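Take a look at the following structure, please.
Here the complex is missing one protein chain, while the rest keep their positions.
Read from first to last, the chains carry the letters A, B, C, D and E; within each, the first residue is number 1.
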């Protein structure tokens, strides 16, 4: 995997583990819900991951965007599908979203390098 | 159509018309993009409408939620699909989203009454 | 109870019940967490309610503010304590918070009328 | 003055007075800063009011928008100037701003009726 | 003190000094209010610092979180109290807060190393 993807995932895993070991019940349950919410239901996983990506993008959270980009990538969503989802996010969220779009685009390239 | 749906659409149409007649070029183009962005592309219209709904929900814009709920309704998305999309929005956006979830739920009922 | 308080609580209860009966697992768990998070722990209930109030205020969610104002009121927090918490919220969140401060102040008066 | 303008101003004045009489030092100083910040400096009042309007619009605060629209109106800013400022706000803030744009447009008409 | 804490404080102090020397009256007063708002009043300093921490967390401002974490640390708030406050922030603000929670957790460890 590319360096950027690796570093992001390692930091994320390391800190999640520490936080979960800290045993705050509310936080543990939120982490747990985060896994369940994107499982297949009446909506399929691909659609749900795109929903997570767009929510993360309009709320301008780079780490959340990276996380969902990787899951989208693993779900075999195409770059064209990602870009169409991100175009809606940019329109709804405004030009303030554009710097996050640049970093999202760059991260997707990192994922493709793997 | 129910009263609430009617009133929302009438106000929206009336004001959009006034704004468009005002002829500000930037605003007109943004309105125009808003129509194009949700047309079928590599993603189908249903998926795009769900993306618009979730973006509107995490950004907590009641009018935007209503607009996308109606388009989702016309696209024959089921209540279960809407609720699954809204559950992701509530998880990503937090309990601060819940008051908008209540109003969204109520508006969906109005759409079903039609 | 005053009319404004009554109406708010009735609408909130009615819609929460409908949403819970809809049986979306993620949403039900978030509602459940919302109850647990404000229970006494290493922080007492009063402190937690003030945290909920300030979080709601800087995120500018009128309904969330109303809800926490009522819980604060029931916990016998004084108006001076509420105002001090709201002053921090206004400073951190900026003058954009002021319209919500007005409505919060008005709602507190409604709670006191009861 | 039109009813909508009147009602907004009366509620605003009434609640501001109550809040100021409550004597929370931090809040009083923020209210005081709010008056000073828009006084003529190296930037003239018109420019400052447009800055306040655009800040209020991208942060989607209807009451703040109304307040600045009225001050802009009193400063003899033209509708075309207002619309150009609002077009920048809509582009930067995205289509999520559009419902606030509708209400801003309507309120400007109320101000012109006076 | 740990490197991360040191660097943050040095940059913060250096830039605050430059900005204050620039003599913009509004900004100077806001900086001044920021000191006063967290002084003991009807609420004690610990509670106020937790309010500042939660406000900063739901608004997802890493630097503000770091600043309040350090003040909380100096006020002898325990890690368990911090985590309980942050759990409320994560529930209210949603999973979008989680990346900031990771960095907050890491920064608290830096503070403990000192």
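Points worth noting:
The rule is short, and it goes like this: contacts are C-beta pairs under 8 Å (C-beta built on N, C-alpha and C of every residue); 3 or more make two chains touch, one makes a residue touch a chain.
Everything quoted here is computed from the prediction, not taken from an experiment.
Judged over the whole assembly, touch between the missing chain and the shown ones holds for A, B, C, D, E. Considering A:4, A:42 or A:83, the position touching the chain not shown turns out to be A:83 (whole complex). Although one chain is not drawn, the whole complex shows that of E:10, E:63 or E:112 it is E:63 that touches it. Between the chain not shown and the residues D:5, D:27, D:59 or D:111, the one that touches is D:59. Here the missing chain is touched by one residue of B:4, B:33 or B:80, and it is B:33. Contact residues of chain E toward the unshown chain are 11-12, 15-16, 18-19, 22, 24-27, 30-31, 34, 55-56, 59, 61-64.
Listed for chain C, the residues touching the missing chain in the whole complex are 58, 90-97. Listed here are the chain A residues that touch the chain not shown: 60, 79, 83-84, 86-88, 90-91, 95-96, 98-99, 101-103, 105-106.
In the analysis below, only the chains that are shown with their structure count from here on.
Separation of chain A from chain E in touch steps, taking the shortest path, is 1.
Chains that count as touching both chain A and chain D, per the definition above, are B, C, E. The rotation relating chain D to chain E, fitted on Cα atoms, comes to 180°, given as a multiple of 5. If you average the Cα atoms of chain B and of chain E, the two centres end up 37 Å apart.
The distance from the centre of chain C to the centre of chain E, each centre being the mean of the chain's C-alpha atoms, comes to 23 Å. Multi-chain contact residues of chain A (touching two or more other chains) are listed as 25-26, 30, 33-34, 37, 55-56, 58-59, 64, 91-93. If each chain is drawn as a node and touching chains are joined, the picture has every node linked to every other.
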